[in-house]
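Only one protein chain is missing; all other protein chains are in place.
We call the chains A, B and C, going by the order they appear; numbering starts again at 1 in every chain.
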Amino acid sequence: MSKSFKRSAITISTILLLLLAACSSQTEPGPASTNKPEAPAAKRITVAVTQDSKGDRIDASTYNGARAVHSAIYDPLVEFGEGGKIGPGLATAWEVSEDGKTYTFHLREGVQFSDGSEFNAESVKFSLARTVANEENASLEIARKLDKVETPDTHTVVLQFKEMATQVLLELSQARPFRIMSPNAVNPAGAADGEFVKPIGTGPWQLDSFKEGAETVLTANEHYWKEKPSPYKLVFKVITDPQARVLALQNGEIDIAGGEVGNIPYESLPIFENNAKYKIEQHASTMSYFMVINQKNSFLADKSVRQAINLGTDTSKMMNGQGADVSGLFQSTVAFVTPTNQPSYSFDPDKAKQLLEAAGFQWNAGSKQYEKDGKPIQLRLVIQTEEYPEWKEMAEIFQSEMKNIGIKVEIANLERAAYYDALWTNKEYDLLLYRTYTDAQLPYRFLTSLFYHTDKTPGVAYQDAALTQQLDGIAKTTSPAEQQAIFDRIFARLHEEAMTVPVYYTKQTFIHSSKIGNFAFGDIEDNPVKWHQLTIEE
Amino acid sequence: MKKRFTSFAFENKWTTAALLFLTGLLIVGILASWLHPFDPYEPNYEAKLQHPSLAHPFGTDYLGRDLLSRVLAGIPYSVFPALIVLGLVMVISLVLGTLSGFYGGRLDMLLMSVADLFTAVPNLLLTIVIIGFLGFGMENVYAAILLSWWAKYVRIIRGLVHDVKKEPYMLSSRVSGSFGFHAIRRHVVPNVMPQVLTLIILDVSRVILTLSGLSFLGLGAQPPSPEWGVMLLDGKNYLQIAPWMGFFPGLMIFATAVAFQICGEKLRSRFQLS
Amino acid sequence: MLEVHGLTITAKDTNRVLVRDSSFSVDAGETLCLIGESGSGKTLTGKALLGMLPDGLLMAGELSFGGEVMSGYGKKEWRQVRGRRIGVIYQHPEQALHPAIPIGRQLVDLLRSHLPVTRHAAEASARAMLDKVSLKDTDRLMKSYPFQLSGGMNQRVMVAMALLLKPELLIADEPTSALDVTTQSEIIALLQGLVAEEQLSMLFITHDLLLAGELADTIAVMKQGEIVEQGTAAAVMHRPKHAYTKQLLNCRSSFRFTSEEGAYLYVGNR
C-alpha cells in the first residue's frame, strides 16, 4: 500500500471520526437499552396505541395521559351503561334530593386500593376536592356548582351543590377527571393540592413501568374488588403510523389494535377478514361524524340550501357502504335517543333540486351549477386527516354528490392545528367535518359546548335562540321523563332547522390475534375493552 | 445549432427514448383534458379497487376512478411545477453561490450563515408557517420547498466555485484585472454548470417526492388533485389491498426521473466538450 | 528510432477522419517538429504515439519504436513504454501535475511505478534530476505544490519528470506556448542542451514555424489531419514546396531583434 494511499485514507477516516464524535457526543453512556429480562411467569398482552400515554403522570384529577390507561387504573363512583343508564360502581346506591342540590352516595364495603390502603369516604372526599381545586376542570358542572363534601360515616359521602345540578352522575361516570384516587398517590398524602407521585386506584390494573414514547406496562391489581385480577401484564405500545399498526398485528409484535385508542384504517380490514389467525370484533359506538355549518355564509343562511345539502348527501356510500343506517345527528345508542324522536333527511337529490329552485336558484346549464343573481353556490369544506384518515374519502364522496345537485364543493385538508383554528377561532370554513363526543358527554354536554348561544359566548356550531332555551330547560330538571320530553323537542329543532349535515355513525372495531380469548367490550369507549378478562390460549 | 440538436437527440437509443418520453409527458400534460380515457375526478362506486385490466390499464382507486387518467391528469400538477421550482432554485443558488464563493470575505460569511439558518430550521415548520400564513395553494407549497432547498445548493455551488477559483487560468484572469462579473460569466459559470446541472437533474424526482412527503405530514395537494405525490401516499394506505394504486404513480415518477437523468447526463457531456 | 506509417485516426460514431494516412520518422538524437494550426490533428498524433487516444476514436496504421511494432500493444505493454521509453511534456504544466500532492512525492511515485527502488534512493535521483533542469533550492521544492510555482518552474519540473527514467524519445506538445517570452527561450535552451547531452530524440509539436526552424532537424507540416510537406529544416524553411507552408512562412512577423542571450525575440502570430 503506497504511502500516499495510507495518508489519504487516514485523512478521510479522521474526518469521519470527527463527524461521528460530534454526532454521538451527547449520547448517554451505556449500551442501547435492551428490554428488561422478562419475569418468566407474567406473559404479556400487547395493545397498539396511537400516542404516548404519559403513564407516569396519570393523575385522576387531570386529563393527563391516555384515556384507556386512565380508566384501566381508576374506577368511577357510578358506571355509564347502555343507552345512558347509570349503574353502580364504587358506590352501591345513591339518592338525589328533590331540589337536585344534595347527592348522597353509599360506598361499597371491603374495597382496597392497589397499594392495599382502604377505599372509604375520606378517599372519595380527597379525590373530588383535588379535581375541583384544579382550575383546568372549571368548565365541568360539578367543579362549578360543588359547595362542600360531607362524610357522615366511613362509607357514606354527601355532595352539597350551590344550585340544582343535573349532570352529576354523567360526569362522575366518565373516564376523567372525577374517578377515585388513593390519598397516598400524592405527597404529602391526602393533601388536595399535594404533588402527584404515582397512580394508585381501585381499578383492575396498576402501573408497572413506563418508557416515554415507547410503552406503558400495567400489572394486575391483586386487591381488585369486581372480578378476578388478570394473570397477565398489559402493555400499551405506541405505534404512530396506521400501516405500521396493521403490519405489527400481522407479525405478532402486538396482539390487539383498533377502536379510538389504536385505530386500524377501515381499508385494511380485508387483510384480516376470513383469516383464521385473527378475529375482528365490532361493537356499536356513540360517536357520529357530521358537518358543522357556518351560518355567516350567504348561501348557508338560507334554510332550504341547508336542507338541500342534507337531502343530497347519500350517507350509504360512506365507508364502503357501512354508513347505510345514518338517520339524524345522534346514533341510537346515545342517551335520550328513541327510535322515533329523531326525524332525518333521507337521500333524495330531486327533492333537493326542487328546494333550491323554490328558493330562487336558477340552474346554469353551462357550469352545471345552481346560482342566484349570477353567483354560483360554492362552498369550502374543511377537514383534517391526521386524527381521522377516513375523512378524506368521505369528503371526496360528498364533493361528487354535491356536484350532482349543482353545488360546487372545494375541499381543504388542513394541518391539525390550522383545522382547530378554523373550528374554534377564525371560522374560515363554510362546512367543516367534525365529530360528536362519546358516551356520557352525549347529548347534553356536546350540545351545550357547540350549540349553546348567548351574546357573550356565541354558539360555535350553530346559533339558535330556541335551541339554547331548550338546553337551559334541561339544566332545570333532574327527572328523566321531563328531560326526555325536552330532548324530543331539541332533536326536532335540530332537524327542522337542518343545523348540521350528519354523515356517518362510527363503529368500534378491534382486531386481535385468535390466541387472545374471552374478548369483551368495556362500558364506555374511553375504556373500550375489559382487558382483565382477556385470556391467552396456546 | 439545429444540426447539434439532432445529433444530440439521436446519439444513442437511450437518449432518444428519454426524449420521446419527456416530449410525450409535455404533450399529454398540456392537452391532458380530452386525452384521458375516463374522467379522473368522478367517482364510480361499482368499479372500486379493480385490478389493472384492459379497461383500466392502471387499475382503479378507492373511489373507482381510473388511475391511468388520473396519472395523465396529474402531469401538470407534478412535473411542470417541479421544473419551475428547480429552475428558480438553480438561478438563486447560482447567483448567491457564485457571489459568495468568488468574492468570499464578509459577503461569504453572511450568506453562509443565512444558508446555515435555512438548512437548520426544520423545513416542516417553515412549510407550515408559509402555508398557514399565505393560505393554501400549491404555489405556497412550492415556495416552501424553494425556501428550504436553496440553502443546500448555495453551499454546494460555493464549494464548486471555490475549486474553480483556485484554477490557474482563473488566477491569470484576475491578475489581468478582468472585471469580476466578466470573469464569473466567462470562467466560473461555464465551469460550474456541468456539476450544477447534474445536481439539478438529480433532484427532479426529489421535488415530487418532497411534495408526497408533505402530504404524508398533512400539507400537500388538496383532494381530489391527481398530483402524483398524493396518489403515492394514498397507495401506501392500500399497500396490501391494492398495490397498483401506489405502484403506477411511483413508476411514473421513476420513469420521469430516469428520463431527466439521461437527458441531463448527455447534456452535461455536451457542455463539457463545447 | 520511431517509425510511423499510414497513421489514420477516425471517430467511431460519426466516422469522421481526424488524421489521414500520415507517415514520419524520428532517428536517434534527432528532433522532428510537427507543425500545424490548432485542430490540425498534431496533438492527437502525439497522443496516438502513447496509445492514449480518448475512447471513441479508432487508430489504424503501423507504429514502431526502436524496431518493435507498437500498434498492437495492450494496456500492459503500453504501460512499459509510457514514461520509461517515451517521456511527455505539455503546454500547461501546472495542470499536468497533481494539484494536491507535493512535487517530490509525484517524482518519487513515478520512479517507484517503474523501478524497484527504495524511497530514499528515489528521492535522491529526483533531487539530482531537479538540479539537472537547473532548479534551485530542491529541498523546499520537493515539499511544495504546483500552484506555488511559476509557469516556468512548473515546466522545468515537467521536463525533469519526463526525463527521470531516461527515455529514448521525448514528446513535447507546445511546451512553451503558454509561457512569457523570456521563460520561453530559457526552456527552449534547456531542451536543446538536454537533447544534445542525452542523445535524446524529440518530437516537438508546435504551431510556431520560426521556433521549429530553430530547433528541428526535420520538419513535417500538417493541415486538417494530413502531412502536406516533410523534409529537412533547411529545405522546408527556405525552399517550401506546398502552398500552405509558404503561407505559414509569409505571415511570420515583419521585424525581429536580438536579446542578450542571443535567443530570437519576436512577436509570434498567435
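The rule we apply is simple: contacts are C-beta pairs under 8 Å (C-beta built on N, C-alpha and C of every residue); 3 or more make two chains touch, one makes a residue touch a chain.
Keep in mind that, in the parts below, contacts and distances are computed from a predicted model.
Looking only at the UniProt record of the hidden chain, which name from "Heme exporter protein A", "phosphoenolpyruvate--glycerone phosphotransferase", "NADH-quinone oxidoreductase subunit L" or "Peptide ABC transporter permease" is the right one?
The UniProt record for the chain left out of view names it "Peptide ABC transporter permease".
Can you pull out the displayed chains that the omitted chain is in contact with?
A, B, C
For the chain not shown, which residue from C:35, C:110, C:190 or C:219 touches it across the whole complex?
C:110
Write down which of C:4, C:70 or C:149 is the residue touching the left-out chain.
C:149
Touching the hidden chain in the full complex, which residues of subunit C are there? Just list them.
Residues of subunit C in touch with the missing chain: 50, 52, 79-84, 87-88, 90, 92, 95-101, 109-110, 112-114, 144-145, 147-150, 153, 161-162.
Can you list where subunit A touches the absent chain?
1-2, 4-5, 7-9, 11-12, 15-16, 18-20, 22-24, 26-28, 32-35, 51-52, 54, 57, 63, 135-136, 138-139, 176, 211-215, 237-241, 243-244, 247-248, 250-254, 386, 415-418, 420-421, 424-426, 437, 441, 449-450, 457, 460
May I ask you to list the residues on subunit B that touch the chain which is not drawn?
109, 112-114, 116-117, 119-126, 128-129, 132-133, 152, 155-156, 159-160, 162-163, 166, 194-195, 198-199, 202, 205-206, 209, 212-213, 216-217, 229, 232, 235-236, 239-240, 246, 250, 253-254, 256-258, 261, 268, 272
In this text, only the chains that are shown with their structure count from here on.
Based on the averaged CA atom positions, which chain is farthest from subunit C?
Centre of mass proxy via C-alpha means gives A as farthest from subunit C.
Chain with the smallest distance from its CA centroid to the overall CA centroid?
Checking distances from each chain centre to the full centroid gives B.
My parser should flag the chain pair with the most contacts; which pair should that be?
Highest contact count among chain pairs: A-B.
Distance-wise, how many Å sit between the C-alpha centres of subunit A and subunit C, to the nearest whole number?
So the centroids are 85 Å from each other.
When the C-alpha atoms of subunit B and subunit C are each averaged to a single point, how far apart are the two points in Å?
About 47 Å separates the centre of subunit B from that of subunit C.
What whole-number Å value describes the gap between the mean CA coordinates of subunit A and subunit B?
42
Can you list every residue of subunit C that touches 2 or more other chains, as numbers and ranges?
Not one residue of subunit C touches more than one other chain, so the list is empty.
Could you tell me which residues belong to subunit A and also touch two or more other chains?
none
Quick one: in the complex, what on subunit A touches subunit B?
Per the stated touch rule, the residues are 242-243, 246, 265, 267-268, 270-271, 317, 320, 384-386, 389, 392-393, 395-397, 399-400, 410-418.
Which part of subunit B faces subunit A closely enough to touch in the complex?
For subunit B paired with subunit A, touching residues are 41-43, 45, 48, 62-63, 128, 131-132, 136, 217-219, 222-224, 236-241.
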